[in-house]
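Every protein chain but one is kept in place in this view of the complex.
Presenting chain A:
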Amino acid sequence: MRNLSFRVPRGGTLAIVGESGSGKSVTSLAAMGLLKFTGGRVTSGRITLNGPDGSTEITSASENVLRRIRGNRVSMIFQEPMSSLDPVFTVGNQITEALKLHRGMTSRTAKDEAARLLDLVRMPNARQQLDRYPHQLSGGMRQRVMIAMAVSCRPDLLIADEQTTALDVTIQAQILQIIRDMQAEFGTSAIFISHDMGVVSQMADEIVVMQGGRMMETGRARDVILTPSDDYTRALMAAVPRIGAMTGRDAPRPFPLLGEEDIAADHAVPEQAEPLVKLEGVTTRYDVTSGLLGRVTHRVHAAEDISFQIALGETLALVGESGSGKSTVGRTLQHLVAPVSGWILYRGTDILSLDPEKRARFKREIQYVFQDPVGSLNPRRTVRQSLIEPMRVHNLLTDPDRQVAELLQAVNLPSEHADRYPHEFSDGQRQRICIARALAVDPGLIIADETVSALDVSVQAQVINLMMRLQAERGLAYLFISLDMAVVERVSHRVAVMYLGEIVEIGTRRQIFENPQHPYTKRLLKAVPVMDPDTRPERVDLSGDIPGPVRPVGNPRRPHGFVEIASGHMMADDHQLFEQEQQGEIQA
């Protein structure tokens, strides 16, 4: 990282944005004087902290001085609340630790203060939560604990490093609201480190854009977002999926990336007689056993009565938050798990009733691309070996060299790279390899399970454009599983919203995004941070967590009907039930 300078005004918020490897997190560690623990060093320049009792130079301060600052005058919130909290100590223990250290409290007063802090971050039953362990809390609740810990000593500066990246959108909205409230309560300045332009636009007064360790642009948030002056910033902004950007369009459309403007045309679904895949009443449940004899006491209602269809060349997006059963539907479709009931028709054939041999052919037709390209590629196999294996299994191998070259070409990778290993590629390239591997067996349907969620925005835009081009060229159908509403709006023809294992609303993209009917869909859309510096977000309801899909045996979710809003736009008729669940009145 080189030659970075910025100042955070008292009570104000500065955001540092950039993609992986840009030096965002290094900046935050430097501000805490923590860089030396990661093997780094500030070679030149100064970091100064001005407080009511004089200013401190962090870069030259001794470790003893720094320890009094850390957690006290400057504190941090990290991305992964599970791994950032100590699993073997109670939440209360971890909050009181800093209180006792910096504010000299006794155990008893520190405990009272910790309960008050948890109450402040709207933790339900704050006092009881003190004795719980991190693994007993949900992701959103853990992040609340982190925030309570960070503000416990009323810091002058709060550094939030990708603090909501791992959270669901509705939970993210709550956490952002809580941080805003804390800033107002304690007059704290903040540095937000994020790759999510929506979050940044909602929170920041000023923005620093970084790339490859350099500062590319800095200025007032509004100016940087609306009228970026630097080329990199402009490219970055163009790649950010913006919700609402597709309003009024029927068909999805690739991102207008630099050099790819010519392909930014609508992608309509070709007319056809019958759908490629049709699911009817598919239900998948997992048993939860307990007790001496392993009796089934609970069931995870992962997917309940799922019905939808996808045509050739069409993208159906499955959206919902964690535990909503999106991935289960994908896994059921590819027979990674067997459904309890329901039919899956592929080109008119009921594939669940086929014998295993015939079913193998249909497994070829439905391919999967996962979220984590590192974990889904064998690190000890070259790209060529990874691509050839599925073709060999399905007897499709005729001319390996030519086939591998064609596949790599299809995903815009040079065919010379066929003999490299996965670690020699970037994340985006690895994801392209995964897509190539799925294409290797010439499938009809690709299940893209959070395929682009872990990628940087510019890479994400490229991979999405690639997927859309492949769809147009090969007539692929996609089941696009995602929780990023802005990306979904960009890529999908139709959208199904899932909640607690059920589809609560399904319709064309315009119907769902422009005329959402179900309260959950509305809430989901409202929670998405919008990249528009002129609108400050509405206050969100801070209570409530996402209910879980685990239910006692013989106690399914109350059945309900569906209402048709418009042609092809269906919604679950369960509003009353939904409200009760949200208020915690119905416990599964």
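As a convention for this text, contacts are C-beta pairs under 8 Å (C-beta built on N, C-alpha and C of every residue); 3 or more make two chains touch, one makes a residue touch a chain; residues count from 1.
We take it that contacts and distances are computed from a predicted model.
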*Between "Glutathione transport system permease protein GsiC", "Carbohydrate ABC transporter membrane protein 2 (CUT1 family)", "Aspartyl/glutamyl-tRNA(Asn/Gln) amidotransferase subunit B" or "Thiolase family protein", which matches the UniProt record of the unshown chain?*
"Glutathione transport system permease protein GsiC"
*asked:* Which candidate, A:135, A:522 or A:558, sits in contact with the chain we can't see?
replied: A:135
*asked:* Looking at the full complex, which residue from A:23, A:71, A:92 or A:139 touches the chain that isn't shown here?
replied: A:71
*With respect to the chain omitted from the figure, which of A:101, A:337, A:354 or A:454 is a touching residue?*
A:101
*asked:* Contact with the hidden chain only, please: which chain A residues?
replied: 32, 34, 37, 66-72, 75-76, 78, 80, 83-89, 97-98, 101-102, 133, 135, 146, 149, 290-292
